[in-house]
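Here the complex is missing a single protein chain, while all its other protein chains stay put.
And then subunit A:
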Amino acid sequence: RAGSKQAGTPADNYHLARRRTLQVVVSSLLTEAGFESAEKAAVETLTEMIQSYISEIGRSAKSYCEHTARTQPTLSDIVVTLVEMGFNVETLPAYAKRSQRMVITAPPVTNQPVTPKALTAGQNKPHPSHIPGHFPEFPDPHTYIKTPTYREPVSDYQVLREKAASQRRDVERALTRFMAKTGETQSLFKDDVSTFPLIAARPFTVPYLTALLPSELEMQQMEETDSSEQDEQPDTENLPLHMGTDDSGTEKENASVLQQNSSLAGSRNGEENVIDNPYLRPVKKPKIRRKK
């Protein structure tokens, strides 16, 4: 057993404290013998010797005791051990009564660190029957049980409507700002260009052409309204006016396509094979109608 310095664990400190006590004992014995001072190496040697002497007595006495099929060592075991180690037992009582005895105080006993009550949470699970009682307890249940908590989503109608409305407003604003930043802009004020940009209007060379030619979308709608009901038509006319601030053809077409998704989905309720995605529908060629 080495007497090296080990820092840290309570067991090491325990061991170290007792070794220091032995050193004090050895020093007191030397003082009793008449020495005033001693070399450090000599004291260490004697300390090591006394420690191994005690351990050897313990081990040997235990062996003798077990040799006779007992478990509790008795006086006879120790006597035999001492004799075996070359110790003259009969001089022991005389030694005990010597005059200059000194008593050393025992090292302090430190309790095992207990987890403070404030940190424990919940009841520890009790030991199942196959685990002996002296084993440590189970850890706190929060270390191995996870209960995810869900906050109930807000289902208040008013709050939801407000949220939806503000979200839509934000989306519109973001989109128009994006168009203004990436495309051409016209400004309301002469000096200030960046404050209130308007998306620039792109005038067509033949402005009335789009009014005369029916777009693809309108052609399809005209065909469908022939066969189905006419509920969705006012919706599709109003919604393009709602979008944007200009007459840009591409944007209007995109917007109309977006609205046609929702309207067509509603209009085809009665039909069996419903294809919602306009890009998957078979191509319909426009019927050229000659108007007079």
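As a working rule, a contact is a pair of C-beta atoms (placed from the backbone, for glycine too) under 8 Å apart; a residue touches a chain by one contact, two chains touch by 3 or more; residues count from 1.
Following the convention adopted for this analysis, contacts and distances are computed from a predicted model.
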Hidden subunit of the complex - UniProt protein name among "GPI-anchor transamidase", "Short-chain specific acyl-CoA dehydrogenase, mitochondrial", "TAF10 factor" or "Leptin receptor": "TAF10 factor"
Contacts of subunit A with the absent chain, listed as residue ranges: 14, 18, 21-22, 25-26, 28-30, 32-39, 41-43, 45-46, 49-51, 53-59, 61-62, 72-76, 78-80, 82-83, 87, 89-93, 95-97, 101-107, 109
